[in-house]
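In this view, the complex is presented without one of its protein chains, the others remaining in place.
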Amino acid sequence: MNIFTLLYIIITSAAALLFCIMAFTMPHKSKLEKNSKLKARYIKQLVNMLGEITPSEQITARGVRQRMALAEAIYIVVSHTYGIDTDKLKQITQINRLERFLSRAITFSRGIRRSHLLLLMSCLPASEEASDKLLHNINSRNSLVRTNALLATLALKPSHAIKTIASLDFELQHTDIARIIALLRRGLLPIAYEPLLESHNRNLRMLGIAIVRAFGINIAEKQLCHIIYTESDNEIATEALYTLATLGRTLSRTRIRERLATMPPSQRKDLCRHITTEGYSLQTMRSLFSIEESCHAEKLINSHKRKLTKIAATI
Amino acid sequence: MGKIIIYSQQIHTATLIAEVIADTADVEYCDTPEELIRHCIEHKPDLVIIIAIAPFLNGSHIIRRIRFRGGRRPAIYVIAWHQSEHIVLSLLECGVDQYMTFPICMGRLQSKINQFLQSNDTR
Partner (left out) sequence: MNVSLTIFLLTLSAISLAAARHTLRIMQSIRTRKELCDEGTGCYESLGFVGCSVICSAVDNLYHIEQLLNVEYDRYEVIIVLDAQLHTEKFAHIIAHYRMIKVNCSPSDELPTARIRNLYRSSSRNFRRLVLIDCEQRSAYDDFDAAASVASYKFLLPIRSHTLLHRHAIESAAIILSESNYKNIELLISHVGEGGYIFRRQTIIEHGGFSSHLIREINKKATLDIYLPISYTPHTFQHIKPTLKVAIFCTIVTLFLTTWITWGVAAVAALGTTLILICAAGFFSARLYGERSWSSYNIFWFFRQMCSFFRPRKFIV
């Protein structure tokens, strides 16, 4: 047996063994359950403590495992609730030195692990200095790290939210926007939709449109129409058009029709289907699309209707 | 003390909700629809909290099975992230009593459940 064959056998055997060990240890039920139980215990303690006027006992976490479980418990509680007492949370964070613990862990981790830690950080009532330390992560090449760093920065420095988003040198994706909206729903960000819609920054405009849609702000119709008429970025204009349709506002306007005429046929067709599912009338379709497209829309609308005369005849 | 069953596939979210309302009622937790139905038959709860919307949209007729004939008719509350109108209307039309969206206010949820259990007792 020559040395290369032997070497190959050793390496592949080691790799196979490694995969087997990973497969068997990965779900490690007992460890998972242990962590899960610890997290559940902390959630219970947190809820009880946040509910009491004068908390009787302190929540303590010692060691990496307990601190991590506590940080995850805080994340679960904070991400699912609003209006909780941040002073009490701050106290827990300080007593257990969670901010320092997470900051160090973020420094020494990378990839998805780092993004998870950043997500946990976004729910901690940490100091503003902590957000400064996270700033460099916003420019990370990993999109998940980037997004979670942004969320953490927004949560830690809510007053700088618009400035932070405006200074981003990457495009916010729909997933990122959905997660920022989740922060808004928790009442963390003091952002009004109007300046966002009026901004010339792509990310701010997209966020503004998403806020209008998520909170059903019908009074933003005028601003949305303005975006549709004037926006040079086709993606933003399309987003505004879809949002207007989702809100059920009037679409049969000359300038909207003009904008639609500049869109590629496939996009027009997609929009046509969207408008149909939103329940617009055939008359609106005819006013917006060409004869061929409105024929298609008519068929679509009809496919949501029942021919009553025929049914009556069969009865 | 009233009986409440929570159904969720997300164990920690269920723990959170269970803990919020733990002072007001006996709370049971289950993570499969079958277990939920079994719990409803065995424990005859006053209220069922479901943290998901899919069981109402998939045709499993979960409400009919929870409120089985001859049994107690518990109230059904749903808590989820969805905000779209047609989902809310779908849930209410198929028999859900209350729909709440995440994030929730712990105090409000507690008082809402309290109020419900008290009015249920007086009935």
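Each chain carries a letter (A and B) given by its place in the written order, and its residues are counted from 1.
Convention: a contact is a pair of C-beta atoms (placed from the backbone, for glycine too) under 8 Å apart; a residue touches a chain by one contact, two chains touch by 3 or more.
All figures in this text were calculated on a predicted structure; none of them were measured in a lab.
Chemist: Quick one: say which of A:S79, A:T93, A:T153 or A:Q223 touches the chain that got left out.
Modeler: Final answer for the missing-chain contact: A:S79.
Chemist: So that we can see where the missing chain sits, which residues of subunit B does it touch?
Modeler: Those residues of subunit B that touch the unshown chain are 10, 12-13, 52-60, 80-84, 86-87, 89-91, 93-94, 102.
Chemist: For subunit A, which residues touch the unseen chain?
Modeler: Residues 1-2, 4-6, 8-9, 11-13, 15-20, 22-23, 26-27, 75-76, 79-80, 112, 115-116, 119, 123, 144, 171, 173-175, 178-179, 181-182, 185, 235, 239, 242, 266, 269-270, 273-274, 276-277, 295-296, 299, 302-307 of subunit A touch the chain absent from view.
Note that only the chains that are shown with their structure count from here on.
Chemist: Per the centroid of Cα atoms for each chain, what is the distance between subunit A and subunit B, given in Å?
Modeler: Whole-Å distance between the two chain centres: 26.
Chemist: Provide the residue numbers of subunit A that touch subunit B in the complex, in ascending order.
Modeler: Interface residues on the subunit A side: 36, 39-40, 43-44, 47-48, 50-51, 73, 76-77, 79-84, 182, 185-186, 214, 216.
Chemist: Note which residues of subunit B are touching subunit A in the complex, please.
Modeler: Against subunit A, subunit B makes touches at 11-13, 15-16, 19-20, 83, 101-107, 110.
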